[in-house]
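Heads up, one of the protein chains got dropped from this complex, but the rest are sitting where they should.
Here the chain labels run A, B and C in written order, and each chain numbers its own residues starting at 1.
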Amino acid sequence: MSSAVDPEFTVEEQVITVLADIYRGEVIAVSATVCGDIAARLAKALYAPEIVLMAGGSMAGFDCAPTPKVLNDEWVTSPTAARGSDWTEAFDFISAGKYAITMGPVQVDRTGSCNISVLGDWRRPKVAMIGSRGIPDDMVRLAEMTFHVRRHSPRALVEKVDFRCGLGFGPDRDRLGLTLGVPRMLVTDLGVFDFDRTGAGMSVRSLHPGVTFDDVQQATGFALLPPDGAVPTTRPPSEEELYWIRERLDPLGVRRLDSPKPPPGLLAELAERERELLP
Amino acid sequence: MSSAVDPEFTVEEQVITVLADIYRGEVIAVSATVCGDIAARLAKALYAPEIVLMAGGSMAGFDCAPTPKVLNDEWVTSPTAARGSDWTEAFDFISAGKYAITMGPVQVDRTGSCNISVLGDWRRPKVAMIGSRGIPDDMVRLAEMTFHVRRHSPRALVEKVDFRCGLGFGPDRDRLGLTLGVPRMLVTDLGVFDFDRTGAGMSVRSLHPGVTFDDVQQATGFALLPPDGAVPTTRPPSEEELYWIRERLDPLGVRRLDSPKPPPGLLAELAERERELLP
Amino acid sequence: MKKVSSLDAMVAAVPPHGLVSFGGGGMVRKPMAAAAALAARETPVRLSVFLAGPEVDLLLGAGAVEQLDYAYVGLDALGLSPNFRHAREKAGLPAVEWTEAMYIAGVEAATRRVPFAPTRSGLGVDLMELPGIPFRRFPCPLTGEELTAVPAIRPDVLFLHANEVDTLGNVRITGDGFLDAQLARAARTVYVTAERVVDRLEGMSERETTISRLWVSAVAEVPGGAGFTALYPDHPLDYAQAGDYVAHCADREWVRAYAAKGAPA
Partner (left out) sequence: MKKVSSLDAMVAAVPPHGLVSFGGGGMVRKPMAAAAALAARETPVRLSVFLAGPEVDLLLGAGAVEQLDYAYVGLDALGLSPNFRHAREKAGLPAVEWTEAMYIAGVEAATRRVPFAPTRSGLGVDLMELPGIPFRRFPCPLTGEELTAVPAIRPDVLFLHANEVDTLGNVRITGDGFLDAQLARAARTVYVTAERVVDRLEGMSERETTISRLWVSAVAEVPGGAGFTALYPDHPLDYAQAGDYVAHCADREWVRAYAAKGAPA
């Protein structure tokens, strides 16, 4: 490891180290966000070598090495795969609780319900997004789900989601007797959050360096649960983590796509730069 | 082709040529009997190149060339396979009606019902055989089923099967509205037979050379439907067919296992002799 | 039995108002040439697509879709699907939102030729609360547990784009197979465009998907048939062309001209 690692870090790097910490045991680590994807690679490299990575979500490239992140992961990562799999087996893995998933919801509410389907009324939405995808499936199958919201704002952290793709804590969950698919935690650009298991609300687990409770409350569309004493600061990335993120796992800086304000033209820049890495 | 083919033929060779005639179109040709297996190879070689063969039933060796028959087919045939498949896909093929199957029932009755499961009462059988296997599945999925009984006798051709693995024609079928899985024909060492579509009984389609109607009636455990005029003789194998069977598809004579009276020690002899053919 | 045909013949055989599906997923291995040819025909069809991407956006933009079932619609890193947004937000497109597991179960029900499949999905989420959905909660006939019944998904026509096919119709897909192999077993007619038509597929690895000729109706050599979407290992996603598509696809005249040209290789 180089001793010249710059200890200053971006919020994406902070988020990656938080998310790298969640993996234990022989699970498939997947994420809907770039930071979550890099976090899984970091976990495999440093903390949880037993986890399974996929080549950018490709079921053909199943059980891969933690290679550098690019936009077209299959080209770089698939050659390290242990075997091929398919989408039928993917959902058998989910049914068996063998996934650990970091989602990137557009809305999360105070109970931990989440939404990636529509803004407004589903029947004539204000914004038709991508559909519920696998969240309802994950929700009744996996023990826990993790959320990563790139930009903490009152539009993302809402009193009540417009459409429930995943169900948080509260009377609805209790009535159904649903014990699986509970929100494990939420990571944003401001901090790390927990959901009360009765559905009473969201509390702050830690704040990223320089962020205050008031900052977060202002950026949240509902009242946060009052902190129980002083709110800790999120552990900053270690030098080793920063080295791995910057030099080994994301040398192109694909993680900047998850910046609260990505620089314009970044996707085109990354597509151009990664050509050197593709075979 | 050699011009020195001996035009004398065995009953197994007769049965093979009858069974080779049933394949049309892009179907998977499989058989529970050795003669049926060789017949599928003969059909692919001469009449129906579009059919799919498997390496002795191996789903890994799917869509093979018509290689010589041995006991351990995988060793000889698998290397010619176009791809691998599995047992889940096998039953999707069956569900889609893409198999043509020749069964080897222990009992067939006058309606075309068949049995490979038990003799006697299922709960405490006189003989526990192999179970119904896939016959009930084939019966509700495939258009037709073909039967090959190695030794025509009153114990094989019975008034009523002890246990219905497949359902023949008659009121039970009509009541269920079952239109699939009908008995296409029965081939035995004596002749080729049809089942009346109302369940009224079995008729003779043709008799193998030298066999009389009375011979067959004596060997059958129920009254045959009276013949409609003179009963034709089964078409004997052509020289080309005999050449292919003897020289190309079954040089070891594995077909003798389907003889009405197989020579003692044949299995051991074949196992010994095929060693030369295995890689 | 040789199955080599042409994309024109395939598209001409799609029944008006028929249920059409596409292989691939999101921005990966989408049969863009087939979708363009279908869009150029301007005869409306119904669509049922597992992970819909620009092929569905294109057909929506051409006004050729009268109903859409999906488990996802989007352009991955390039954002939401502009024509899906317009169709849902402004034009009242009839649509059914499936979960991924429910969609897979529906396809597998079709491959087994049973009318439905039981799943545990759907509990506690809003897509089960929408009017007119084809899903129903029911008690397990053996244990009494409440489950969700999803109907079989049996497309009239499925279009796939593959790396390689042989003249008999065997298909080789390198990289993620998505639901292509299962959809091929479920659909009534399967049309495959491919980069290459060869005499015999050779040397497949466990990380490739093959589809038996028994499931395939016809194949056509259409190099570049995945358009700007990624086709491993032939070409990565072309972000420049994809960005150009996104910038213009809200313009119906542009979409029609784009479809009429065929998918750019």
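In the analysis below, contacts are C-beta pairs under 8 Å (C-beta built on N, C-alpha and C of every residue); 3 or more make two chains touch, one makes a residue touch a chain.
Keep in mind the model is a prediction, meaning the values are calculated, not measured.
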Exercise for the section: Counting contacts across the entire complex, name the shown chains the missing chain touches. Expected result: A, B, C
Problem - Given B:D86, B:E159 or B:E240, the one touching the chain that is not displayed - result: B:D86
Exercise for the section: Go through chain A and note every residue touching the omitted chain. Expected result: 26, 28, 50, 52, 62-63, 82-85, 89, 91-93, 95-96, 98, 141
Completion exercise
For chain B, residues touching the missing partner are 57-62, 71-72, 74-75, 78, 81, 83-84, 86-88, 91, 94-95, 117-118, 122-137, 139-141, 163-167, 172-173, 176, 178, 257, 267-268, 271, 278-279
Practice task
For chain C, enumerate the residues touching the unshown chain of the complex.
Solution key: 105, 109, 112-120, 134, 136, 138, 140-143, 145, 147, 149, 151, 203-206, 208, 210
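To be clear about the criterion, only the chains that are shown with their structure count from here on.
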Exercise for the section: Would you identify the chain whose Cα-based centre sits farthest away from the centre of chain C? Expected result: B
Practice task
State the pair with the higher C-beta contact count; candidates are A-C and B-C.
Solution key: A-C
Handout entry: Rounded Å distance between chain A and chain B, as computed from the means of their C-alpha atoms
Key = 58
Handout entry: Whole-Å separation of chain centres (CA-atom averages), chain A against chain C
Key = 27
Fill in the blank from the handout: chain B and chain C have mean C-alpha positions lying a whole-number Å distance apart equal to 41
Handout entry: chain A: positions in contact with at least two other chains
Key = none
Practice task
Give the residues of chain C that touch two or more other chains, as numbers and ranges in rising order.
Solution key: none
